[in-house]
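Here the complex is missing a single protein chain, while all its other protein chains stay put.
Right after this comes chain A.
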Amino acid sequence: MTREIAVVAFAQTDHRRSTEESSEVEMLMPVLHGVLAQSGLRTADIGFTCSGSSDYLAGRAFSFTLALDGVGAWPPISESHVEMDGAWALYEAWTKLLTGDADTALVYSYGKCSPGSVRDVLTRQLDPYYVAPLWPDSVALAALQAQALMDAGHTDEPALAAVGARSRADAEANPHAQLKGPVPHGDYVVRPLRTGDCPPVGDGAAAVILAAGERARRLCARPAWIRGIDHRIEAHGLGVRDLTDSPSTRLAAEKAGAFERPVDTAELHAPFTAQEVILRRALRLGDDVRVNPSGGALAANPVMAAGLIRIGEAAARIHRGESDRALAHATSGPCLQQNLVAVLEGDPR
């Protein structure tokens, strides 16, 4: 790798159950202006723009084109979109900067879960021949995974409750979080998962600015250098996979260099409590690593933005000097099917 690339700015909305008063672009614009203001860049200074979102959340084809109104696409800009979480848009932007074609990139993503039923919407990403016709919703599939984890002896209901409680307690310090403070473990949604094991359903957006080399140092007092980033995928057949493990996360982490030296912080995209247990094991995170100080996806889970927010939160801790080496993880698909790991570092102090 010849170019150093860093996250130099991060902004997110306050995540809420519903933002029906705003269109996607109205929800998005404050965070776009937020990262521009932090970095001191103007729209015309951005070399590459990449976004992540989903038509199925919006219920409209090509919905991302309307959100482009928020970035000022005139004169024409270099732009791309992924129908995935914004973490994958960040990956694309990172590769673009690596090629030398651009020195700065704006990455944003957004998700409004409020217009539809996100449990039903997510069934549409499943195998259309053998699985989707049964309409197994996202909580049901996560519950299968949680039960498999319990059967394997890796966790139990009190341990899962503790993951939820710690996440929501940490979220009290996060002004953007949707669900914070004491939350009862609650009734079963799909057993063994209770309401407290599941993420809140909500709307939100996030944006990040990447910059290369000296440009990053000029834009940010303490850039969060991306030392490595990788993403891996597993077989789509749930019955082919070992649901108690996440080999794709482990491989992505290895390729991103996560195991070369310890990290002090990990922002894990684990929408369900049991998934944090799986990810901690896959990533070999010890008890000395600060996991999800933001509260994680259990405190705010705007679908398509929650993974980018993990990278943004990890980077922001480096910007603030609260972390020197952080791991950020994003997931997509049922039962942690696809996983992205980034390793971020601040300059030595």
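Keep this in mind: a contact is a pair of C-beta atoms (placed from the backbone, for glycine too) under 8 Å apart; a residue touches a chain by one contact, two chains touch by 3 or more; residues count from 1.
Criterion: contacts and distances are computed from a predicted model.
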item	value
Name per UniProt, for the chain absent here [options: "Acetolactate synthase small subunit", "Pyruvate flavodoxin/ferredoxin oxidoreductase domain protein", "Carbohydrate ABC transporter permease" or "DNA-binding protein"]	"DNA-binding protein"
Selected from A:R3, A:R17 or A:R191 as touching the chain missing from the view	A:R191
Selected residue (touches chain absent from view) among A:A87, A:L144 or A:L283	A:L144
Candidate in contact with the missing chain, chosen from A:G181, A:G237 or A:G321	A:G237
In chain A, positions touching the absent partner	20-26, 29, 32-33, 43, 56, 59, 66, 68-74, 114-117, 119-121, 124, 128-137, 140-141, 143-148, 151, 188, 190-193, 235, 237-240, 243
